[in-house]
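The complex is shown incomplete by one protein chain, all other protein chains being positioned as in the whole.
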Amino acid sequence: MSHLTPSADRRAADIAAFSRRHRFHWFEALPWLIAVAAYFMFPNYLALGSQILAIILFALSVDLVLGYAGIVTLGHAAFFGVGAYTAGILAANGWGEPISGLLAAAVAAACIGLASGWIILRTTGLTLLMQTLVVAAMLYELANKAYRFTGGADGLQGMSVWPIFGTFRFDMFGNTAYFYCLVVLFFGWLVVRNTVNSSFGRSLTGIRENVGRMHAIGAPVAQRRLVVYALSAALAGIAGALTAQTAQFVGLNVLNLERSGTILVMLIIGGIGRLYGAFIGVPLYMIAQDRFAEADPTYWYFWIGLAMVFIVVFLRGGIFGVVERLLARSRKQ
Amino acid sequence: MADIFSSIISVGFHGLALAMVLYLISVGLSVTMGLMGFINLAHGAFAMLGGYLMTWLMSRYDVPFGLALAGAVIGVVLISVILERLLYRRFYGGDELDQVLMTMGLIFITIASVTYIWGPVTQPMRPPAALSGQIDLGFRSFPTYRTFLIVCGAILVTLLWLALERTRFGAQVRAAVDNLRMAQTIGINTSRLFAATFALGSGLAALGGGLGAEILPITTFYALENLVYFLIVVAVGGLGSIRGPFVAALLVGISDTAFKYIAPEFGAFFIYALTMVLLLWFPRGLFGRT
Partner (left out) sequence: MVSGKLLFALASVATLGSVTTASAQTIKIGWVNSYSGFLAQAGDQMEKGLNLYVKLHSKDLPPGVKVEFVRRDDTGAPEVGKRVAQELITRERVQMLMGVVASPVAAAIAPLTAEAKIPFVITNAGGVAIPRISPYVTRFSFTLWQTALPIGTWSVKQGWKRGFSAVADFIPGHDAEGAFIKGFTDAGGQMLGSVRFPPASADYAPFMQRIKDAKPDVAFVWVPAGPAATAIMKAIKDLGLREAGINIVSAHDLLPDEELPNIGAFGADIVTAGNYSTTGVRPANTAFLKAWDEEYKGKAIPNFTSVAAWDAAHAIFELIKTTKGKFTGDEAMKFFAAWKDPNSPRGPISIDPATRDMIQDIYIRRSEMKNGKLVNTDIETIKAVKDPWKELNPPK
């Protein structure tokens, strides 16, 4: 491998690449331009649009633990759900201020993330996967049981979210919701981007690639994994709160296995550990789901499933992975 | 006092029946994960297909129960062999995320396919007259079908153990689980072994799905709704083991029934809590290999 004995040229290029990573590239503006354009082009689809934006944030939070820290989770709905219920219960009980609702959701989800992470992150592999799954399943049952607070299987009825800054009312067409989600997603993305490009983020990648060596060089592995897990939980909580506030409803499905599974699927479709996989995979999946469901309300699962198998067999590494391979090939030529 | 005793017996009985179903379905999953290093989330789909084929043969063509069950198992084994050759094989020992994506995709496809073929309605499971109602075992009476289920399960478990302990195939499987490379080196055709194991596991799942249609009703979302239970049995039991999932299934089946009897409103909460504690205690499962 060339990494072992890099040529002087190669090293200079590496250093240059490393110092450039923080800078913004022109293509990073692309998703935001598309999002604003979509607002004007599809005014009847803003409710879907704001959901997509919130789920992108959720996918980013999963990418942080999965793509950068290598924690395979099948239970991230736990944090999404805690966030959604926190914001929802606040709004149903007389505190409908949205932004403080988001913050409360972030704190609650981070606490659950810290507590559960402290317990389960000592395991690895399939056992860890099962532990994440079980944590979400326990919260699901608790939410079902806490009927008085959550409405159980009936869902949380009677949420009333106040206008943002007392001015922008959440309308049924989703105008406010769309921009609200877009702005929150932007800040969430900045946080994730800075995290993965920091030395902390690099050490996470190190842990993912070679735990033994990271221990050897004295990195506080357990602590770093826990911190990133809690940070990711907070972001997932905010995503859940966004969904709750814009839909003005919370159902038990915010905590179920299907949610944990599909977010993973969306991320894999886009590409993992690339920061932009979420921006590709989530809209693709959710728009496809919306189209298929409308054309054929019962059988959209078939086409989604077929697409997933197709991607695994023919498009390894997700769409971003394929694009990168194509770019690399053209560069070689 | 007699009441409490009677409740305990009843909970133990229903728990045992659930455990048998869980074991039959999960043991194949445990072996595929241990042997091929493959996280087959779609394993429950084979059990579901078994249930669908069996109830369909029985209600549509009036095939007798036993024959319908056998037909369902054969059908599922054929499907699983095709899938194994076409899809699964490419991903043995590969990236687990690819496996998750592909098997989730397969779950979605089966959900849609069974809805298309058999409709969204739960399939009726009508055991033959001889197996319905109650049976008097001397000291008290029990539901006949579940008694039959427990007996069947016990026989199958014994047969499976014998097959793995006493036959050449069993020895090969055990060797491959212990050390795959060594097994290949001494000339075991692992590709064929994988296919055979996969088919056996799927067939057992179909058997469990069909036999257990009373307890885990055959609905379109079967493969997704019951997935957690199957995974718990595998993880708690330990990968690649035959005995582990059995003990785990007993533990899950009986404690789940007990918790539902004592505190029905909590649903499955306690079973998840138990799983969490057990996995912290035994990260590799009760009978996992280190």
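Going in written order, the chains are labelled A and B, and every chain counts its residues from 1.
We adopt the following convention: contacts are C-beta pairs under 8 Å (C-beta built on N, C-alpha and C of every residue); 3 or more make two chains touch, one makes a residue touch a chain.
Being a predicted model, the structure only gives us computed values, none of them experimental.
In the complete assembly, the contact with the undisplayed chain comes from B:115, out of B:115, B:190 or B:241. Only one of the listed residues, A:93, A:157 or A:210, touches the absent chain: A:157.
Residue-level contact of chain B with the missing chain is found at 3, 6-7, 10-11, 14, 18, 115, 119-122, 124, 126, 132-134, 141, 143, 145-146, 214-217, 219-220, 225, 257, 260-261, 264-265, 267. Within the complete assembly, residues 36, 39-40, 43-48, 51, 144, 147, 151-155, 157, 168, 172-176, 179, 247-251, 253-254, 293, 297-298 of chain A touch the chain that is not shown.
Please note the rule applied: only the chains that are shown with their structure count from here on.
With each centre defined as the average position of its C-alpha atoms, the distance from chain A to chain B rounds to 33 Å. Every residue of chain B that touches chain A in the complex is listed here, in rising order: 33, 39, 41, 87, 90-91, 96-98, 100-102, 104-113, 115-116, 120, 224, 227-228, 231-232, 235, 239, 265-269, 272-273, 275-276, 279-280, 283-285. Listed in rising order, the residues of chain A touching chain B in the complex are 66, 72, 74, 119-120, 122-124, 126-127, 129-131, 133-135, 137-138, 141-142, 144-145, 257-258, 261-262, 264-265, 268-269, 272, 298-309, 311-313, 316.
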